[in-house]
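Showing just some of the chains, left in place.
Letters A and B mark the chains in the order given here, with residues in each chain numbered from 1 onward.
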Amino acid sequence: EFLVVASTLLDLKAARLLPAADVEDDEDLALLEARDLLFARLLQYRAYKLAAAYLAELDRAQSRRHGRAVELEERFAALLPEVFLDVSPARFAAMAAASLTPRPMPVVAIDHVHVPRVSVREHMAIVRDRLRRAGALTFRALTSDCTSTLEVVARFLGLLELYRDGVVAFDQAAALSELRVRWIATPGTDGADAEADGAGEAELDEASPDDGRNLDEEYE
Amino acid sequence: MNPADAIAQDTATEVEPEAPARPSTAPLGDPALLTAAVEAILFVVEAPVSAAAIASALKRPEREVAASLANLRGQYDERGAGIELRDVAGGFRFYTRAEVSPQVEVFLQDGQRSRLTQAALETLAVVAYRQPVTRARVSAIRGVNVDGVIRTLLSRGLVVELGSDPDTGGGLLRTTELFLEKMGMTSLAELPSLAPLLPDLDGLDGIDTDEL
């Protein structure tokens, strides 16, 4: 799940979403380094995700070509040198286990036909309302009612939008620990929500021009 | 395009609009592509296959397939290829040409060519852990036809067929001493336990027994 979040985040050009910081003291510097590290990790996630997509493409292409796997003609069969079992006992066991694990019934993938569309704007509105009411919530709590990864991603992206607008702040004690989100909007900026909404949507739509598709398509 | 073709094409469009799964069977009307399909089929089959069987699978008239077969055979013969298309036991199959069998033999005996394929290893693993086991059972576990692979394992002396299943009458496969030797083991007890790899092995056994 985090991979999806990470790569999508990059698709949105996370750098642009994060506020530009003026480095003024050590604390800022540390923050910046932490941010760079996060960014480097996210880049890495995305790189391997793309590499995996490339491998999947190769695999698909190659699976349409069939090599010949036919037993040797009788006149040759006896000539083969002694067989060499090039396999460790552990791998041998793993192969048996792989065959003996019950296979799920093969299903025709139709996900690409009936795609649940997830709107970032809707989820941003949900997140905003809850935070305004509660003041502070964990990310877990904010996403506890999500029924799919896509919805979690949408809420995360919504949060990033709100963060960029300066109405929320994040607290995280350590990497991978619980993420807390605080509502820090002053009543004045709060009033600009409706407008920020529209602006946010417009920018999200153009956020991934490289892929030639808009944000919501990104989730399909 | 003659009128008949036009009609055929229209019909095809109407009849199979929601069957894009096999779009490539349509252009088999092209003799060159039909010949290519026949050639590819003959390349992968283990047992000789008749023109009628190919024709029925490709949904083309048998005479067209017969023409492709004759064409292929002529091409391979003409250029003195290392492979020839032979008409045996009521079907067609590619074989290596007798003239080059000495070279094939030399190559096969050259040493490094004696590894088992991934499929053969996987099947051997199933036999090793489930022995004694029938071929049908192995096939069901692997989810594929294993006849060819089992023949290879038998001919390589890694498994034997001993006794038969009291219920189905199918021959029972077991691994051999040679298998143990090649694995560097002295007994089957040395095979690593599957339990950590299959947390619910008992349940699985139940399923297997019920299903197969």
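To be clear about the criterion, a residue touches a chain if its C-beta (ideal position, glycine included) is under 8 Å from a C-beta of that chain, and two chains touch if they have at least 3 such contacts.
Here the structure is a predicted model, which is why all the values come from computation and not from measurement.
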Provide a label formula giving the number of copies of each chain type in the whole complex. A x1, B x2
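Please note the rule applied: only the chains that are shown with their structure count from here on.
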How many angstrom lie between the centres of chain A and chain B, each centre taken as the mean Cα position? 40
Residue set of chain B touching chain A in the complex reads 40, 43-46, 95-96, 101, 104-105, 108-111, 113-117, 119, 121-122, 125-126, 128-130, 141-143, 148, 151-152, 155-158, 179, 182-183, 185, 190-194, 197-198, 204, 207-208
What does chain A use to touch chain B in their complex? 66, 68-73, 75-87, 89-90, 92-103
